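To keep things clear, I will list the structure first and then write my remarks on it.
The complex appears here without one of its protein chains, the remainder shown in place.
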Amino acid sequence: MKKIKNYFIKFYIIFSFLCGLAYSEEKPYSLNELKSGSHFSRQETRDIENDEFSNPGMIWVEKGEELFNLIDGSKNISCNNCHDQSGVSLVGVAINYPKVDREKRKLINLEQKINFCRTEKMNAESFQFESDSLLSLTSYITYLSKDMAINVKIDGDAKKYFLKGKELYYQRVGQMNLACNQCHDEIAGSYLRSEKISQGHVNGFPSYLMRWDSIASVHRRFQFCNNQARAEPLEIGHPDYNALQLYVTWRGNSLLIESPSVRR
Amino acid sequence: MNRRKVLMLLGSMSGLFSSLRSVAKEEVGRPFRDRFQSYRQTFRVEPDLEEAKRIVRNIIKGRKLRTDLISLKAPDIAENGNTVPISFSVNCSMFNEDYPEVVHILVLDNPFPEIAKFYFTPESGQADLSIRIRMRTSSNIIAIAEMADGSIGKTESYVDVTIGACS
Partner (left out) sequence: MADENRKNWRRRLRAPETAIKGEIITIKTMAEHIMEPGVRRDPDTGVIYPKKIIDHVYVRYNGKQVFKSQWYSGVSANPFMAFKLKVESTGLLEIEWVDDYGQSTFKRAVIDVYNDKGELIYPFAVDKPGKNKEVI
């Protein structure tokens, strides 16, 4: 009788311990609740971002508006000729990028699309990546879709790029052997040496980053992440970064575009 | 004996001349331009706490500090050392001689401690201002207000500047 009682007590203790173990794996922020990057920054930074005048990123938006109306190229037209109010309006365009171009059949993001439009439709020179003019135009076009929900497609032609991006997201890189999901999926919200880890969404890009005192594109931010993990950064405009940008943008689907945001 | 005396005299004179040449020149202070970089400089420009305190003493010039003259609002923890938004407000009436002639903002642990100077006039209405500054490490921000009638007030506020993430 005593043996059976001991057996039951042991079984009960081990069972309750295992139950407790299962529930202790719950994460503080699960991706069921999507939180944009401004949720993880301090109040002073949010004040700088919300006021449209004191937001330094608006400087690039205003420059982009000037460039949009500038006549360039051998055909002597500006972007405004086709894309004004009565033509193909650009409001609500930035929520679909990165997407697969119908003619070229490859994945492009907004910067590459602007360069294609310039070389083919306007016969003008394409802008260099991360140059001041291209950043201004990209932030202006993204600003036109402000407060609209991101909606990228991952089916059909985009499926293979989405799977490639997902593979890159979960791949460990660098001397520190870190993958994106280890910090941004599992421990988002906790502190990494006094910086609060965000969920890693790109709804605020192209955003004004205070460490560089200027607007930065998504690819430059990916390069910085790779540098921090002591991995070899790829060049800006690389198709691997395009695929990764597609996956990360899909991860933040239904978040509102906040560009130009102010981040560290 | 004569030769010995002559040799001793010569030796002492040469010793005297060499000692005159090796007397160390005292450095009075290293002005702003001295610490400005040459074209190829490979060491960091280090903050000099003694000189920063000397600058503060030169502004105050031994006057008695008034309390509650200037109030400074700065964040507790700065998100990034490149952009720290601060704002100050001087408690005065802005009539006759009761307006701040100069307001200094200093950060002692920066390589160049002076941040800015603001010259107000009675037409300013109120001596309120906000600006964004750079800080290298966690340090005190010091705001000194010199009024037109000669009185002076000082306040300071501590801001934490940290480094984060994988680096």
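Per-chain residue numbering starts at 1, and chain names A and B are given in the order in which the chains are listed.
The rule is short, and it goes like this: a residue touches a chain if its C-beta (ideal position, glycine included) is under 8 Å from a C-beta of that chain, and two chains touch if they have at least 3 such contacts.
The model shown is predicted, which means the values in this text are computed figures rather than measured ones.
**Student:** Which chains here would be touched by the one that got left out?
**Tutor:** The undisplayed chain, in the complete complex, is in contact with A, B.
**Student:** Of B:Ser14, B:Asn91 or B:Thr121, which residue touches the hidden chain?
**Tutor:** B:Thr121
**Student:** For subunit A, which residues reach the chain that was dropped from this view?
**Tutor:** Looking at subunit A, the ones touching the missing chain are residues 53-54, 56, 58-59, 62-63, 66, 131-132, 213-214.
**Student:** At which residues does subunit B meet the chain that is not included here?
**Tutor:** For subunit B, the residues touching the absent chain are 36-37, 39-42, 44-45, 82-85, 87, 94, 105, 107, 110-121, 123-135.
Everything below uses one rule, namely that only the chains that are shown with their structure count from here on.
**Student:** Round to the nearest whole Å and give the separation of the Cα centres of subunit A and subunit B.
**Tutor:** From the centre of subunit A to the centre of subunit B is 42 Å.
**Student:** If you look only at subunit B, which of its residues touch subunit A in the complex?
**Tutor:** On the subunit B side, the touching residues are 75, 77, 79-80, 82-83, 85, 162-167.
**Student:** Would you mind writing out the residues of subunit A in touch with subunit B in their complex?
**Tutor:** Touch residues, subunit A against subunit B: 41-42, 44-45, 47-48, 176, 178, 192-195, 197, 210-211, 213, 228-229, 264.
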